[in-house]
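Incomplete set of chains, arranged as in the complex.
Labels for the chains are A, B and C, by order of writing; each one numbers its residues from 1.
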């Protein structure tokens, strides 16, 4: 088997106003079965996808935000969130959901999947990929 | 008051068709009239009867069809926009030699004049798009 | 004679809200719907501009859209008034025309 490729899913859009965030997540879930080296980037309005307390009852659209918390079960554990994007939007890291995974290489210890990175670190992450899919 | 509504984006991809639906419902609940909804641009795609959303999601076309039926709303799909995007009623399909049609119940295909007429005859015109 | 302006796109990604703020007139209303509700968040990079306009223009946010995006009333700019779909209908009726900033 050839070496795994590095896949980056880039999320720059807010949830609900358009379907891109939801359909991006659907790709991530299906893609997990392919055992590639997967990372997710959240920048610009994409950081809004991860906020807490989303309640879509009144707009009649499905709330898919809980699905992010299940990503660990699919071995998708690298979610990079851009610090500057949060700040411009008046958000702190504590406004985001807690997303954890159990590290099988470290006695199944619970660890956070979300990593807050600077814009310059985000640029480095983007430059270190084989395939970049944008949503 | 008479509200005319324009829907300019397709279902699911943009929230516009949902917001317009909730707005129309609220207007009717408050005793206003919604004599016509005009579907333009990708909005014509709301009128396909082939959509099969996942069971835990809303069915946008059916919501509109039911609302229109219960409240006598004239739902007009722009013919020029619809032809580009592949939304046809039976007559048009026959005329164009297509062996299938996909216009859902409660919608009718007509010209852009219906949009202007709506603007003239309604007290307010509200557009939902992107 | 006044206008209700509706904006539906995030002010961080799209210029529509900014353009609306620069074209609305005293006595008008601006209703933020769909992804534009993020424009009502306190402490963001656009909040100062919104607050500056909130004196002579009524600024509203569609409550269902705000809640969907996790924005409880406490997170919003003080002068912004949440309304439901029924309040949206009232705003359209109260103003003489509606302009959508698509």
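Please note the rule applied: contacts are C-beta pairs under 8 Å (C-beta built on N, C-alpha and C of every residue); 3 or more make two chains touch, one makes a residue touch a chain.
If you're wondering where the values come from, they're calculated on a predicted model, not measured in any experiment.
Asker: Hey, what stoichiometry does the whole file give for these chains?
Answerer: A x2, B x2, C x2
The rule we apply is simple: only the chains that are shown with their structure count from here on.
Asker: When I count C-beta pairs in contact, which pair ends up with more: B-C or A-B?
Answerer: Taking the two pairs in turn, the one with more contacts turns out to be B-C.
Asker: Can you give the whole-Å distance between the Cα centres of chain B and chain C?
Answerer: 26
Asker: Listing for chain B: what residues touch at least two other chains?
Answerer: 15, 19, 22, 130
Asker: At least two other chains touched by the same residue of chain C: list those residues.
Answerer: 8-9, 34-35, 64-65, 84-85 - these are the residues of chain C that touch more than one other chain.
Asker: Would you mind writing out the residues of chain B in touch with chain A in their complex?
Answerer: Its residues touching chain A are 12-15, 18-19, 22, 56-58, 130.
Asker: Which of the residues in chain A end up touching chain B in this complex?
Answerer: Per the touch definition, chain A meets chain B at residues 16-19, 59-62.
Asker: Give every residue of chain A touching chain C within the complex, in rising order.
Answerer: 12-18, 44-45, 48, 51-59, 61, 63, 65, 88-91, 95
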